[in-house]
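Working notes, beginning with the structure itself.
As you look at this complex, bear in mind that one protein chain is not there, while each of the others sits in place.
Now for chain A:
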Amino acid sequence: MAAADSPSAALRRRDLCSRGIRLAGKMRADVVDLLDAYVEQQGLDASASVAAVEGVPLAAVERWDEQTGTQRLLENLAAYRAFRALLAQMLEEQREQLGEADAGLGRALAAVLLQVSAFTYHLEELLRLESRGIPGEEEDGPPAPPRLSLFEQKLRGLGVLRELAQWAVRSVRDLRQLAKPSPAPGAAPGLAESP
């Protein structure tokens, strides 16, 4: 926490949080738009029920307000690393399925993938400011997905995007929580605060 105590570190954290909030907000907006395009493109029903995506932590969490800042960052990092891998796989499958026929959907997927990557960077930087080690990707990464049918790939993609949209909302809240001025040292352990 030594780094977090310095004024520059505080400014850096505030800046990272601010950008992360806006990035998460934009990511959510883009994912919502992408969802509409994806459902239409893949011929899916927007109201279709999709099972939870394996390897992605649930955005909804109990006792969210009791989480520490580090916990929030770590959960976010795990989730977005999973999203990054899933979106990369979706992009690959998209290219295999449609080739260059629907470049717009591919560009939108790539843009969201970039935003996820950027947000992951933000989270890692914030964790560095907390002087916390950054977990390795391999140990936190999702397991290799089983070989799925085309329809299952489409449904999984739909589930990934829906979950990403939810996570974007949660991330905004998490970062806003982190962006609040830190309480006096010793008042609470870590980044724990009430929302």
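Here is the rule we go by: a residue touches a chain if its C-beta (ideal position, glycine included) is under 8 Å from a C-beta of that chain, and two chains touch if they have at least 3 such contacts; residues count from 1.
Keep this in mind: contacts and distances are computed from a predicted model.
*Asks:* From the names "Cullin-domain-containing protein", "Glycine cleavage system H protein", "Serine/threonine-protein phosphatase 2A 55 kDa regulatory subunit B" or "Interleukin-6 receptor subunit beta", which one matches the UniProt record for the unseen chain?
*Replies:* Spelling it out: the chain absent from the display is recorded in UniProt as "Interleukin-6 receptor subunit beta".
*Asks:* Return the single residue from A:94, A:115 or A:177 that touches the missing chain.
*Replies:* A:115
*Asks:* Considering the complete complex, identify which of A:33, A:66 or A:152 is in touch with the unshown chain.
*Replies:* A:33
*Asks:* So which bits of chain A touch the chain we can't see?
*Replies:* Interface residues of chain A facing the absent chain: 19-20, 22-23, 25-26, 28-30, 33, 107, 110-111, 114-115, 117-118, 120-122, 124-125.
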